[in-house]
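For reference, the structure I am asking about is given below.
The complex appears here minus one protein chain, its other protein chains still in place.
The block that comes next holds chain A.
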Amino acid sequence: MLNAPEPSATGRNLTAALVIVVALVLQVSVANRLPLPGGVTPDLVLLAVVALALVNGSLTGVVTGFCAGLAADIIPPADHTIGRYALVYCLIGYVCGLAATEMDRQSIVPFLAVALGALAGTVLYALTGMMLGDPRASFTVVARMVPLQVLYDVIASPFVVWAVLRVTRRYDRGDRGRRDRFSLPAARYRAMSGRGTSR
């Protein structure tokens, strides 16, 4: 990492930016092309925003969410009103960041937060489309797609969350050397999700 005066903050921001860019590119060039039943695909960017917000808190969640959303609005095949994803992801980042402080009290929080974040994000995005009168987000289409998309998001969430945590952990390990010097919520979350993904 760069030897900036605040190595941890710079490193964290860089990691967050990297995670978002990778998630975006994977989303459009891999996930969206998967021929999954129903024509719906998991939203990796939303999951990455949720995971980053849970690890780093509200402020990071808000900023990351906005930047990721704006990038998702302008990345080439996008063809909707600019700002819709920015609005939705920004809100989701904030709300999931609030849950970061609850993390050390309730061990089930991370998984609930990811599922709820996916649900809220998908529904909010559909709602913005309905409000703008987007013909693609008509009620029949939304009613058919949203449940399936939430299901896919929940299925994909352990993998994305695990990948995000692994990247941040690698950075933290290089930075501080010891695992037990994590801030408490993040450590708890990591331990939890490690247990969760290894079956």
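The working rule: a contact is a pair of C-beta atoms (placed from the backbone, for glycine too) under 8 Å apart; a residue touches a chain by one contact, two chains touch by 3 or more; residues count from 1.
The working rule: contacts and distances are computed from a predicted model.
Trainee: Can you tell which of "Carbohydrate ABC transporter permease", "Sarcosine oxidase subunit delta", "(2Fe-2S)-binding protein" or "Cell shape-determining protein MreC" UniProt lists for the chain that's not drawn?
Mentor: Answer from the record: the omitted chain is "Cell shape-determining protein MreC".
Trainee: Of A:I20, A:A48 or A:A71, which one is in contact with the hidden chain?
Mentor: Selected residue, touching the omitted chain: A:A71.
Trainee: Touching the absent chain in the whole complex: find that residue among A:V19, A:V49 or A:A86.
Mentor: Of the listed residues, the one touching the omitted chain is A:A86.
Trainee: Under the stated touch rule, tell me which residues of chain A contact the chain that is not displayed.
Mentor: 21, 24-30, 32-35, 38-41, 43, 45, 57-59, 62-63, 66, 69-87, 90-91, 94, 97, 125-126, 128-129, 132, 134-138, 141-142, 144-145, 159, 163, 166, 198
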